[in-house]
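Encoded as structure tokens, the structure appears first; notes follow it.
The excerpt is restricted to a subset of chains, each kept in its original location.
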Amino acid sequence: MSPRKKKTKWERIDGREWNELRPIRIESGVLPNADGSAYIEMGRNKIIAGVFGPKEMHPKHLAKPHMAVLRCRYHMAPFSVDPRRSPAPSRRDNEISMVMRYALEPAIFLERYPRSSIDVYTEVLQADGGTRCACINAATVALVDAGIPMRDLVAACAAGKIDGRLILDLGDYEDKKGQADVPLAYMPKLDKVTLLQMDGTLSTEEMEECVGLAIEGCKQIYEMQREALKKKYGIEKEEP
Amino acid sequence: MSSRYGIIPRLKRKKIQETLATGKRMDGRGLGDYREISIRTGIIEKAEGSAEVYLGETRVLVGIKIGVGAPFEDTPDEGVLVCNAEFVPVASPAFEPGPPDEKSIELARVVDRGLRSAEVVDFSKLCIIPGKKVYVVHVDLYILNHAGNLIDASAVAALAALRGAMKPVYKIEDDEAVLTEKKEPLKVRKLPVAVTIAKIGESFVVDPSADEEEVMDARLTVTVDDDGNICTLQKSGSEGLTLDEIKKAINIAVEKAPEIRAKITGSE
């Protein structure tokens, strides 16, 4: 019996369907000084992403002779959460910066820019659950906006479980009170999952359903990313 | 002292000075004109107060977080205000992630000194239990795009955010502070406005752009309160100013301040 059939009077805290994304707004090219940039609202998450590069790597000893190095930073504004947090990066921030890099690397033709760096900075201005996915969504649009050649767009969202039910795109409350959270990033054209984490408890069947559910969510987000880019460029800047 | 510059800035400076000589600036403004200012408040709903300010392409987001903590030992009956500035790396290729550098420290300090000098907030009203528990107000300046004159934009954003900020209400029970559901305005008593004047050659311009800042000789920031009094000065830049030039800059600032203040009061 799949969760599709279980749907009854039970309601999510914000009234969404179990498989419904939060309202998403994506805008590209919002920062004049960055080579590429994007702004995303995903529920009450508000995130800005800026991309610089490809450019000569500095310091030089970090450069790679065969490819560009992608450097990602996930950072939260002190006022983005309650109570205020220190602006110094936490261990969680460092871990997320790393998985963001893994999530984005497969999509970029890094091998075209040896000895270079591509720097992706994401800033969480307001956090509302699922910030890492929202950051990946914004970063992808910012990368395209910067003219970085991409194999595919990377779309990300989470699935999870609360009150025994599987749901898509957990908000802050669902993230904290739920039984499991599965953030996932996905390249729709290439059909590859590039970010996959999970905390909580799920049976293997639930786990697989969650992955499938999150992939469906990513496909919807992918369309919104394309839309945001079309809006700016008329046509989508993408590898053929 | 233009010999101190490299070739590119020297050419840029020459170009800017030639334009200034015609009474105009590279972006078409008059010497005494600010770029357009737009202010939006309340955009970070989870913060106790917030404001985003565009000054031309310069973009600053300020969030106010109000917590509680211990007072300083020498002011046991007063709340605490802490001002911090982040030069977010998205804002400029010149910004790097890391702890605050000289420039971001100066920015935070000048905005902070302006708020203190003008006594914008009544610190005695921010005491919950004397000597033990007071409100701690964090003013975080977040620079999202750097297109020059960060101080003026940040000062406006800080004021706009503070004006709209609500603080949680505590009630005292058995000498303990208990958080209630209620919120009340933080209350801002004055609106000190920072006006920055750059000296380039013999010209004085207000609200310098990033290009102008790169080639300016000196910069004077004058914070002017509601009564036209000065409450902060900050000179920077590698050239000196004569007494007459200082007077001139102060006068420009006193003249421009009401125009900017009106933007803040009109932003609601």
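As written, the chain order gives the labels A and B, with residue 1 at the start of each chain.
One rule holds for everything that comes next: contacts are C-beta pairs under 8 Å (C-beta built on N, C-alpha and C of every residue); 3 or more make two chains touch, one makes a residue touch a chain.
Note that the structure is predicted; figures quoted are calculated from it, not measured.
Enquirer: Taking the shown chains as one copy of each kind, please give their copy numbers in the entire complex.
Expert: The complete assembly in this structure file has composition A x3, B x3.
What we mean here is this: only the chains that are shown with their structure count from here on.
Enquirer: If you average the CA atoms of subunit A and of subunit B, how many Å lie between those two points?
Expert: Averaging C-alpha atoms per chain gives centres 33 Å apart.
Enquirer: Mind pulling up the subunit A residues that touch subunit B in the complex?
Expert: Listed in rising order, the residues of subunit A that touch subunit B are 31-34, 37, 44, 46, 48-50, 52, 73, 75, 77-84, 87-88, 119, 121, 123, 125-128.
Enquirer: For the complex, which residues does subunit B have touching subunit A?
Expert: 43-47, 50, 57, 59, 61, 63-65, 67, 84, 86, 88-93, 97, 99, 138, 140, 142, 144-147
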